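Note that one protein chain is taken out, while the other chains of the complex remain in position.
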Amino acid sequence: MKSHVESDRPKEECGLVGISTAGNDAARLAFFGLYALQHRGQEAAGISVSDGRAVRTHKGQGLVGQVFEASTLDPLVGRMAIGHTRYSTTGASNERNVQPFVVETIHGPLGLAHNGNVVNADRFRTELLERGAGLQSSSDTEVLALMLAGMEGDTWDERLAKVMPRWQGAYCLTIIAGTKVIAARDPWGFRPLSLGRLPRGGHVVASETGALQTLGCLDIREVNPGEIVVLQGDLVRSRQAVPPATEMARCTFEQIYFSRPDAVWDDLSVHEARQNLGEELARERPAEADVVIPVPDSSVPAAIGFANVSGIPYNEGFVKNRYIGRTFIEPTDELRRQGVALKFNTLAANIAGRRVVMVDDSIVRGTTSGQLVRLVREAGATEVHVRITCPPITNPCFFGVDMGTYDELIAHHLGIPEISDHIGADSLGFLSVPAMMKALGRDSGYCNACFTGEYPVPVQLSMATEKRRFDGALG
Amino acid sequence: MKSHVESDRPKEECGLVGISTAGNDAARLAFFGLYALQHRGQEAAGISVSDGRAVRTHKGQGLVGQVFEASTLDPLVGRMAIGHTRYSTTGASNERNVQPFVVETIHGPLGLAHNGNVVNADRFRTELLERGAGLQSSSDTEVLALMLAGMEGDTWDERLAKVMPRWQGAYCLTIIAGTKVIAARDPWGFRPLSLGRLPRGGHVVASETGALQTLGCLDIREVNPGEIVVLQGDLVRSRQAVPPATEMARCTFEQIYFSRPDAVWDDLSVHEARQNLGEELARERPAEADVVIPVPDSSVPAAIGFANVSGIPYNEGFVKNRYIGRTFIEPTDELRRQGVALKFNTLAANIAGRRVVMVDDSIVRGTTSGQLVRLVREAGATEVHVRITCPPITNPCFFGVDMGTYDELIAHHLGIPEISDHIGADSLGFLSVPAMMKALGRDSGYCNACFTGEYPVPVQLSMATEKRRFDGALG
Amino acid sequence: MKSHVESDRPKEECGLVGISTAGNDAARLAFFGLYALQHRGQEAAGISVSDGRAVRTHKGQGLVGQVFEASTLDPLVGRMAIGHTRYSTTGASNERNVQPFVVETIHGPLGLAHNGNVVNADRFRTELLERGAGLQSSSDTEVLALMLAGMEGDTWDERLAKVMPRWQGAYCLTIIAGTKVIAARDPWGFRPLSLGRLPRGGHVVASETGALQTLGCLDIREVNPGEIVVLQGDLVRSRQAVPPATEMARCTFEQIYFSRPDAVWDDLSVHEARQNLGEELARERPAEADVVIPVPDSSVPAAIGFANVSGIPYNEGFVKNRYIGRTFIEPTDELRRQGVALKFNTLAANIAGRRVVMVDDSIVRGTTSGQLVRLVREAGATEVHVRITCPPITNPCFFGVDMGTYDELIAHHLGIPEISDHIGADSLGFLSVPAMMKALGRDSGYCNACFTGEYPVPVQLSMATEKRRFDGALG
Partner (left out) sequence: MKSHVESDRPKEECGLVGISTAGNDAARLAFFGLYALQHRGQEAAGISVSDGRAVRTHKGQGLVGQVFEASTLDPLVGRMAIGHTRYSTTGASNERNVQPFVVETIHGPLGLAHNGNVVNADRFRTELLERGAGLQSSSDTEVLALMLAGMEGDTWDERLAKVMPRWQGAYCLTIIAGTKVIAARDPWGFRPLSLGRLPRGGHVVASETGALQTLGCLDIREVNPGEIVVLQGDLVRSRQAVPPATEMARCTFEQIYFSRPDAVWDDLSVHEARQNLGEELARERPAEADVVIPVPDSSVPAAIGFANVSGIPYNEGFVKNRYIGRTFIEPTDELRRQGVALKFNTLAANIAGRRVVMVDDSIVRGTTSGQLVRLVREAGATEVHVRITCPPITNPCFFGVDMGTYDELIAHHLGIPEISDHIGADSLGFLSVPAMMKALGRDSGYCNACFTGEYPVPVQLSMATEKRRFDGALG
């Protein structure tokens, strides 16, 4: 499904949007919002709208622009909408897991979309089953929705405030019910969620500020950790449902790789943050070279930063093919051996006869880096110095990012010199945790568990395995 | 969706099949079984299989042969299967309501398919919602499945036996869970359900014996009212979960119209029963005429019976176009006025200059009958005598058959002479209830509520309306 | 693709319709006309319309109701239309061969649809290629269209009159160009083609009168052998382009099997003709028996006729499953051995303990008949007497009907007693050619080559092979 090269990146699990607008085009705004969040999940998408009484949903597998066309979008009439774009680990059989998840409750219809991973969800799953509920999917989202539906309280925000203290881990939620869109963020603040005002009335919440910018929003601010935000008509109400964690745990990888460079998060421009990471990298892991090239697209600002500090000229070294679709055919191993290489071509004119610094944002399994180093050498580079804008990834993520297992992580097994050998570089430098935090201008408040193994919320390491049992049971 | 002419018939709601076989091709047998039950529902179809641990399902909208192809059928590997074919009142948005309904429970995965209508389901729906469960569809099937999942008991058949006494109305069920396929029939016996033995090991339950014949079954018998049948490996176990109702309430319309003529039900060959209905009709409502013609296809045996008793020659008078598909385009009113008539052409050679008896099996709204009478006249008939093999339908069905509402039923508003005028017949004769029962050779044991208004189980007449509220709420 | 049972029938190759109407809904009328001709070809369908200048076409594989929906039909605006429904021997790769065939010529755009087989087309194919034309399909239709386009003449009907004398064999054509729809029939009159008047202005040509009846046509007559009919506005003009053949060569199988029973052809009602065939059969090949049953649906009138003459009661013995679609999954051989039988179930109540006459319309390869006889025996018949409403088929057809090759025809290899043994009948009787002609009330004027080997137009027996070469070349 995924190209061979792309597969060697951390995977985000979702993008969220929630809309309350003055007109009846909430679904269309949700569509454009999701479109700006497409990079956060390309496997499935869905939108639910409410006209105040009924909740209507369309969702399916594929890119936002494949799932929705005029005929499926136009019937979604209403002033409120939530939307979701999803990265999923498995394939066609998981149609049931596509979000928003919609359910009839004693309080009326409820739609819910979720980004993150609640690490104690499996306990609640068992509780629900013991209570006699039936579960129709393997997704945590259904568990969260049924827990919410079962809480006491006069309003959905009250019920949400009651249930949030029970959930451990990473979650951003958008909820649609009756005349309200409700958004919430976990008290650790793992995943980003921001709020903006529509110029002609109404508000939007979205995983990234870029989506708010795309919709023309003003007065953009973060949804706070532990905060519930209720959009209703033109109004926004807020309540602090859970006190923020003593120590916040923002995902550093949002800054390094996930978010689009136009995002602003933790008051930092992501593009600037990446440029700063490149600058720190040039200071901490300098190299003697003739040209600095990025691995496109996410490493471009870091490479510019590296070039600025080092004084080595910046240029493009790779051309990336952007037209990979969902049903793409991969080269056979035989064709690979013959030299068929789809994802990147090199620009020999900028590389040949030069000492090259290649800036990249992470090494997960090490498969891609080795290929890229080889391509650069074949294009005539005399030396290849690889510089990575974060520390070695030595631990899996349990908060909604698919990093791979311990087994799959090259830095769990090998030291930096061995990795350098493995990828065939002349030198390899990672940014240290302190330098990374210095680049972000922060001392703390970030989750660096994938680099350090210090998880901000206790996790059972058997978790992933457990979940698969349920997946299998419903085929 | 439905052709104009077809829409003037009572609508069955489902066909069921359940398989336990010695090989791994339970799904394929379920497919061929459903194919033989296609006339009971053309809107959607689904099959769930179990390999003893996981339950895998494929379902979708369309004919059985459209929903399933090798690529969707082949992955359904297992020795147990249940299948369902569905007639549905509404359209595309009801994808969620397609059966089998599959759910993860505290006792493992459960699949359930249902034919009928449980008249007190809405009360249980509310109970479930109050208990904090969420419902993801508007179908009763989900309610039945969640009730079942919430019952106490060590086995699924035990839980089923516990819950059945609570359900009022018409239900035949097939259930798949673990290594068992379970079938059950309500104590009134509204809908047919039969059991047969596969020649090379295993058993099959199906809504009609024709499906069992298609699969080559031997030792065919009815599942009794109130009986639970458990298929496991080569074995069949039976338990009488609820005592049979004092007075059985078989749906007479199965004999008149729904079942395929190769069905045997209540120890009657349906083809023979229809021929008998025609014979009684000739006795009770004779006519002076030159030829007896059926409205194809279901009235053919009755017309043969009418001809036999009356001595008037039998012949075909209509040619029916059989190629109407799901996306069929209807003629505009303008084209209809110009004489475009799609469903039936007449055979003038058999009609012109003759006095014609036209035998049909029911008049629901009266729209079709009028068109047919006009066609017969245009083909040159000198007289048209319409004979119907059942009494006037004056009341809606609340047990799973879509007859239409009181408003829509022509015989709720008009007497027989007025209907005769309305459809333009020279004479119109219905079979009386006693003559109909005489044709079946039975005094009682049948539900004739649509003719008499005497419902065998008390019903709330607001029911249909109530259900629509939920439909709307989930869009 | 085709069910196992259906495959043992002669295959028609096409249905044609041509419309000139007062309104702009010619395409919609063509659609309903094709729908009434669906039995003549279920593999593909197409419609071309002309608004007087441009010719617009939609065509595709599948049933008429699958190929066309509102979105594809509505853009086909115009007062003239032609349509085609096609039976094709091969599958998906032959998209190019779907008709109407449309081509830009020096005289403007031309659309053409064809039913039949021009036996000297391959010579013209070579001529065209030698002249430097390129051919984009393996179909004769393209050859006929390019020949027509290359003829001299001021009008299309003139050019058509010039080219028709060159064509040997069976062809009915509908042509659309400019403001005209033109229809033509070969001088032997192999295939049927009729003309009718629309009640509100305009005319229709169609392969069968049933389609004209469906469209409400009046003043129906056959298009004569060798005649060209030009529909333009409200007018019809006719010219005898080629003198009728000394001896006409109507396809007898239209009367026996292909045409719908509501067709009138050669002034005979097809339903009545079939009843007559059954009557003659009862006289020529009587049987001692208790019941006469038809193989549905085409043998019903013949069985009624047989019953009338023999005095043996008529009844139904088989139930046919009508829901076989294009992607239908066939039982494996293993399942067949276990008794899975999809196409027909028997009505034991009408068969058991009786001596049965089973009336069928043809035996091609003999595979079906054997299965049916076995089913009847398994249903308890004490004797099975098979009666066929035509003579043994001993020769292939080269005029557009797929009978199979010499090798495949059972009557090319075996005598009647051997065939009787092969199919397991107690007796087997075919109608003789003279008795068949007597039933039709004609001495001559029919092509009986498949029974006699006397082809009315000389054919090269290598023909079929030759054509396949081109098929292969364009993949």
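Brief remarks follow.
Note that the chains take the letters A, B and C in the order they are written out, and that residue 1 is the start of every chain.
Simple rule for what comes next: contacts are C-beta pairs under 8 Å (C-beta built on N, C-alpha and C of every residue); 3 or more make two chains touch, one makes a residue touch a chain.
Owing to the predicted nature of the structure, the values given are computational and were not obtained by experimental measurement.
In terms of the touch definition stated at the top, the absent chain reaches A, C within the entire complex. From the options C:44, C:110, C:423 or C:436, the residue with contact to the chain not on display is C:110. Contact with the omitted chain, checked across C:22, C:54, C:70 or C:235, is made by C:54. Contact with the undisplayed chain is limited, among A:158, A:234 or A:262, to A:262. Residue in contact with the omitted chain (choice from A:11, A:28, A:185 or A:422): A:28. The chain omitted from view is touched by exactly one of A:117, A:213, A:252 or A:310, namely A:213. Within chain C, the residues in touch with the undisplayed chain are 53-57, 102-106, 108-110, 126, 129-136, 138, 145-146, 149-150, 470, 472-475. Within the entire complex, the positions of chain A that touch the omitted partner chain are 25, 28-29, 31-32, 35-36, 38-39, 42, 63-66, 68-70, 73, 198-200, 210, 213-216, 260-262, 269, 271-272, 275, 300-301, 304, 308, 313-316, 319, 321-329, 331-332, 335, 338-342, 345-350.
Here is the rule we use: only the chains that are shown with their structure count from here on.
Chain contacts in this assembly form an open path, with each chain touching only its neighbours along a single line.
Farthest chain from chain C, judged by C-alpha centroids: A. With each centre defined as the average position of its C-alpha atoms, the distance from chain A to chain C rounds to 61 Å.
Centre-to-centre, using mean CA coordinates, chain B is 35 Å away from chain C.
Each chain gets a centre from the mean of its Cα atoms; for chain A and chain B, those two points are 50 Å apart.
Annotation for chain C: no residues touch 2 or more other chains.
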